[in-house]
Every structure is written in structure tokens, then in C-alpha cells.
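With one protein chain removed, the remaining protein chains of the complex are shown where they sit.
Coming up: chain A.
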Amino acid sequence: MSYKLQFAELLPYWSVLLYGLVFTIVLTIVSTVAGVAVGTAGAAARTFGPGWLGRIVAVYVELIRNTPFIVQLFFIFFGLPALGLKLSETTAAFLAMVINLGAYSTEIIRAGIEAVPKGHIEAGLSLAMTKWEVLRHVVLNQAFRKIYPALSSQIIIVMLGSAVVSQISAEDLTYAANYVASRNFRNFEVYLLVALAYLALAMLTRSALRALGRVIFKAR
């Protein structure tokens, strides 16, 4: 078994690969920010909101957590046009990612909120704060501190899972790899390089999130 690695043959495609890498990074950052915002709102609705709203959120969460991401993506990109909603590959990819992470982070953040002692909430209410003020100033900080590791893991899972958006031709890193491999046939080199890129991205994301956590939660 002897295979001669020919990484030089990837060089002509460096801009394609770089574009894919940047696309994946931007996709991850945007869907993390928006997905965690959705998750925070969802968790707040389930714990502090009216019952009907909580039930709607529960349906959303279960729907997303119990179906494959690729099916959600296909539904948004190929299915919704039947209702007259035609999205570009890029928009569909971003939307699917946000909806997906939103559902998972709703559950994670909700667990964090429920772990905050009831007494803290009652103390806040007794100080004449409204329950939304208590949520904002007393509950969320403690909740996020507790679930930050779980949320970080979920963000990395979603970042790696974003490779699936190449299936609707959104031009992410995996799409770029497919594109290059189909032209120079250097499958081994291309996918090895891209695998290493994902590995590096995952490790970078993990340490970036850890550093961010230290800044946000520096107080004891």
C-alpha cells in the first residue's frame, strides 16, 4: 500500500477552500449568537411565560430534537417553496442552523433556569422586581454559569453538523471540499485537509468559548 500524497494539487483551489472555511466560521458564529438568543427566549417562555406559549415552545423543541437536521434543512430549502417561501441556499442554511441550535439551547438553558433556587426568585420578587426583572438580573446569569459547558459542547456539535448544509449547495467548507475533489480527484488529500480544518476549528471554538466564559463569569 503506497500512496503518494499530492497536496500541491490543492493549491490552485486555495481560494475556494478558504471561502468555504470562512463560510463555515461565519455560519457558526451567526447561528450561535442567534440560536442562543432563540434558546434564551424559548427557555424564558417555558419557565416564566404563560402556559400556552410554553406549550408552543415545547412542540417546537420536540419537533426539532426528534428529527434529523438534514431533513429540517431539506424541508426549509426544498419544502417551503411549495408554500411560496423560496429561500437562497445561504439563507436556508443559516435559518436551519438557528432553528436547530435554538431548540437544543432552549432545553439546555431551561435546565439552567430550573436549577436556580426558588428562594432567589422569591427574594427578587420580594424586593419589588417583576418576574422579568428577576429573570434578567437574578436568574439568567446563574443559569448560564451552570449550563455554559453543556451549551459550549452543543455549539461545537452544531458547528460540525453544519457540514450538512453542503447538501443544498450552501458554499461551506464541505461544499468546497466536494467541489475540489470532483475536479482534481484528490479525494484523500482534500478530505484529509478538510477534516484537519474541522478539527482545528472545533479546538479553536472550544478554547475561544472557554476564554469567553472566563471573561463573562469572572466573578464568583
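Here, contacts are C-beta pairs under 8 Å (C-beta built on N, C-alpha and C of every residue); 3 or more make two chains touch, one makes a residue touch a chain; residues count from 1.
We adopt the following convention: contacts and distances are computed from a predicted model.
A.B. asks: Which protein name, taken from UniProt, belongs to the chain you can't see among "DNA modification/repair radical SAM protein", "Amino acid ABC transporter ATP-binding protein", "RNA polymerase sigma factor" or "D-lactate dehydrogenase (cytochrome)"?
C.D. replies: "Amino acid ABC transporter ATP-binding protein"
A.B. asks: Just one of A:Q142, A:Q167 or A:N184 touches the chain that is missing; which is it?
C.D. replies: If we include the chain that is not displayed, A:Q142 is the one touching it.
A.B. asks: Given the contact definition stated above, which residue among A:Q6, A:T67, A:T91 or A:T130 touches the chain not shown here?
C.D. replies: A:T130
A.B. asks: Considering the whole complex, not just the chains shown, which residues of chain A touch the missing one?
C.D. replies: Within chain A, the residues touching the omitted chain are 117, 119-120, 122-130, 133, 137-138, 141-142, 145, 217, 219-220.
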